[in-house]
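Apart from one protein chain that is not included, each protein chain of the complex appears where it belongs.
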Amino acid sequence: MTAAQLELTGITKQYPGVLANDHIDLAIASGEVHALLGENGAGKSTLVKIIYGVVRADEGEILWNGEPVRITSPSQARSLGIGMVFQHFNLFETLTVAENISLGIDEDHDLKQLTSEIEEISTKYGLPINPHQHVHALSVGERQRVEIIRCLVQDPKVLIMDEPTSVLTPQEVEKLFETLRRLSSEGCSILYISHKLDEIQALCDRATVLRHGKVTATCSPKQETPKSLAEMMIGSELPVCKRIAQKRDSEVRLVVRDLSIPSPDPHGTDLRNINVTVHRGEVLGIAGVAGNGQKEFMAALNGELMDSVTGRIELNGAELSKVGPAERRTKGLAFVPEERLGRGAVPDMSLANNALLTGYLNGMLNNGFIDFDRVRAYATEIRERFDVRSAGIDAEARSLSGGNLQKFIMGREIMMDPQLLVLGHPTWGVDVGAATTIHQEIVDLAAKGTSVVVASEDLDELFEICDSIVVIAEGRLSPVKRTSETNVEEVGLWMSGQFEADEGEVGHAA
Amino acid sequence: MLLRLEPRQFTSKRMQYASPLIAAVLTLIAGVILFSALGTDPVVALHTFFVRPLTSLYGVGEWALKATPLLLCAIGLSVGFRGNVWNIGAEGQLTMGAVCGSGVALAFWGDEGPWLLPLMLFVGVLGGMAWGAIPSMLKNRFNANEILTSLMLSYVAIQILGYLVHGPWRDPEGFNFPQTRIFGDDGILPVLLEGTRLHLGAVLAVICTIIVWIFMSRTFQGFKVSVAGQAPAAAAYAGYSRKKVILLSFLVSGGLAGLAGIVEIAGTINQLQPIISPGYGFAAIIVAFLGRLHPLGIFFASLLMSLMYLGGEQLQIHLNLPLAVTGVFQGLLLFFVLGSDVLVRYRIRLISQPKEA
Partner (left out) sequence: MDGSETAINIMVGTIRAGTPLVFAGLGELIAEKAGVLNLGVEGMMLVGAVTGFAVTVLTGNPYLGAVAAIGAGMLMSLIFGGLTQFLLTNQVATGLALTIFGVGLSAFVGLSYIGTPIQGLQPVAIPLLSQIPIVGPLLFNHDLLIYVSFALFAVVSWFMFKTRAGLILRAVGESHDAAHAIGYSVVKIRLLAIVFGGGMAGLAGGYLSLVYTPQWAENMTAGRGWIALALVVFATWRPARVLIGAYLFGGITILSLHVQAAGDAVTNAMSVFPEPIGRWLLVIINSSHLLATLPYLATVVVLALISRDATKIRLNAPASLGRPFHPGA
């Protein structure tokens, strides 16, 4: 093996209350694709931010080609030859592709020359992009290409990719892997961060596994099994949720017909002629690449998007499209939004007050006055029933971990005993243990007759818990398929918008 | 070594109480520096500023008297500020409250009865509400920034007052001075304490404070305002109407500022003049923040701010210092209040640079 391109020894980073990195050692050889594997909160992001100079380590040493270096800023990291593609893109929507890429370059350069360079790289590595387009007009996949090209124009020796596939269709993932393999064959090392075991096995030469901020193993993933990798990552076998085989219930619960809504956000996605039906006890998954209208569709179901709505939303036969969230809740609709802090919960308020936020219908009000005893009892019940780990019900929402806050919010909504529960990315940023609990909760709820609509970018998750799947792309909805009658390839194809939209099962009469 | 802010895992309850005190102490220190720079003995000056006004019963009466409009305006503003609704036009709403209430007194001049005062107060409140409703409707209907519109309307209100006292409402027997007639006895708030000017308005202010306190801490509508202020997306998710919060905030703050205006006229001035407030409506913004938007805090903050007004007058009388010192102090105090607030959510750490790798 060649000498290490980048080597870390004893990297330690302490945040208030968490030891994010605990004496981490890591070595990446030239041209190697090296996986950094670990679940949410294991310390992967902190470590790469240290390598890229965004965050400084408290202790430890970084060696570049065997020479000790101090990386104090991203621009210094770039000048060494380190490039990074962030999970949350660092792009400016109102600027053009070329301007965005230009902002990532420190040396003096000419924007025109840069533009032709972008076109060159774009063809060479199969990353089609128009440098003159504004970023707000790009799809998520295209945005990722901008991020990658931004790194490639600087001819990096090490490229860091932070969870790059969560925003791609399966077919796009394949293309990305081709690009990465090509880069690696040209001698560029790649540090690939993920918690998806199959990807790591498909792509990576070696892997460093993190758990609770510590390195638990270094291995060669192609010689491991998913089971052994999972054990290194979470300390036990990957838990799976138990599904009870169900027969299809014919009782219609939710009907959405010809729903169209222009997005209030100028950079958002308009919903176009959406038709879907959900039955009693059915778990319907909404697959799709981020930014294709999931956010808008969820908000529309919840009643937050009410301006210029056309079409109908019916729950148990009652027309809801003209009433707001509060009234929809009285009709049996509950919603757990993707953003937990700031939307699903008020960060600086106690869990008790956050129980009141939507739980007030459960007898917490008395002539407009709040019955605080009832509020506290309700919050306590959520906490106990859904195993929310917090410092009591007076703890502020923001002090909870992602998984615990999600359990709390879900608990609050489930205790409303809804007819229909709408979930946005329920396990996003949640550790494996909590994710399994949440999946089990969804499946059990459906078994009791509640209908569930769950949007997720994680196809594995949808195939695990859903009875049927529908794809959203550019604000349009695909036909609904039984999970057992479709597969990742078909859904992936649909995610890129290649489907004939369903005109509605009940719409044919028209 | 470096000073660094580090986010706290939990907001510090202790700092929530301590930070206004820290701000007050820092203002005192700034005062010492300021007075020394002006060549005045800081001990004498601070004594004159903070202690001397309260050495007589009359002085104590004045203290509560000036705190009254401040408390009324600030407690109203605090509702909006909690809801992230920025009414900074309390001065205008105060003025319109005074104008409308006084209009009643003038309309029934010489033909009055015990019903007059309640009617004046009621119309004063309505006047303030109406003036406050304009920015809220412009915000709800046209999305116009309420900070700018409410402030612009303050300038308009003050000019309207000027027009009235220079023109149609000028006292016909007033030797052409720009002021209205002095109200009859039925249009004047009764004095509470013999030997002072302290009037019933102070009691009204305290009652209003208690009502707002109950509203914000015990009612669901008050809870909705807090949610809308802290997490607008959560409020939208839960289905709380943003527009309702904006309208409510402006009606409450406008109404209370209007009450402050008419109470100031009916209790203290007893006629309209071109200038009826030394900027109570603006100072109330400081009071609201100094009191951390909490009714009890605002109560004490209004007393402190009132003392600053009195202290400024004392400095002018006894040490020949300009009245404008009060304004400087007010600004400084607000800076320190805002600055020390950071301690609630962050801790300041002395850190050494990481060692060379």
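Order as written gives the chain letters A and B; numbering starts at 1 within each chain.
Keep in mind that, in the parts below, a contact is a pair of C-beta atoms (placed from the backbone, for glycine too) under 8 Å apart; a residue touches a chain by one contact, two chains touch by 3 or more.
Keep in mind it's a predicted model, so treat the numbers as computed, not measured.
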item: Chains in view touching the one left out; value: A, B
item: From B:15, B:105 or B:153, residue that would touch the chain that is not displayed; value: B:153
item: Residue of A:21, A:40, A:102 or A:184 touching the missing chain in the full complex; value: A:102
item: Residue of A:38, A:53 or A:303 in touch with the missing chain, whole complex considered; value: A:53
item: Among B:122, B:300 or B:346, the residue in touch with the chain that has been omitted; value: B:346
item: Missing-partner contacts on chain A, residue numbers; value: 53-54, 73-75, 78, 86, 89-95, 99, 102-104, 106, 264-266
item: Residues from chain B at the interface with the omitted partner, ascending; value: 5-7, 86, 88, 138, 141-145, 147-149, 151-153, 155-156, 159-160, 162-163, 166-167, 282-283, 285-286, 289, 322, 324-332, 334-335, 338-339, 341-342, 346
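Everything below uses one rule, namely that only the chains that are shown with their structure count from here on.
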item: Inter-chain centre distance, chain A versus chain B - centres from mean C-alpha coordinates, in Å; value: 46
item: Partner chain A, residues of chain B touching it in the complex; value: 6-11, 218-221, 223, 226-227, 230-231, 233-234, 236-241, 354-357
item: Touching residues on chain A, where the partner in the complex is chain B; value: 16-17, 56-62, 68-70, 302-304, 324-329, 335, 337, 339, 342-349, 353, 356-358, 360, 365, 368-370, 395-396, 399
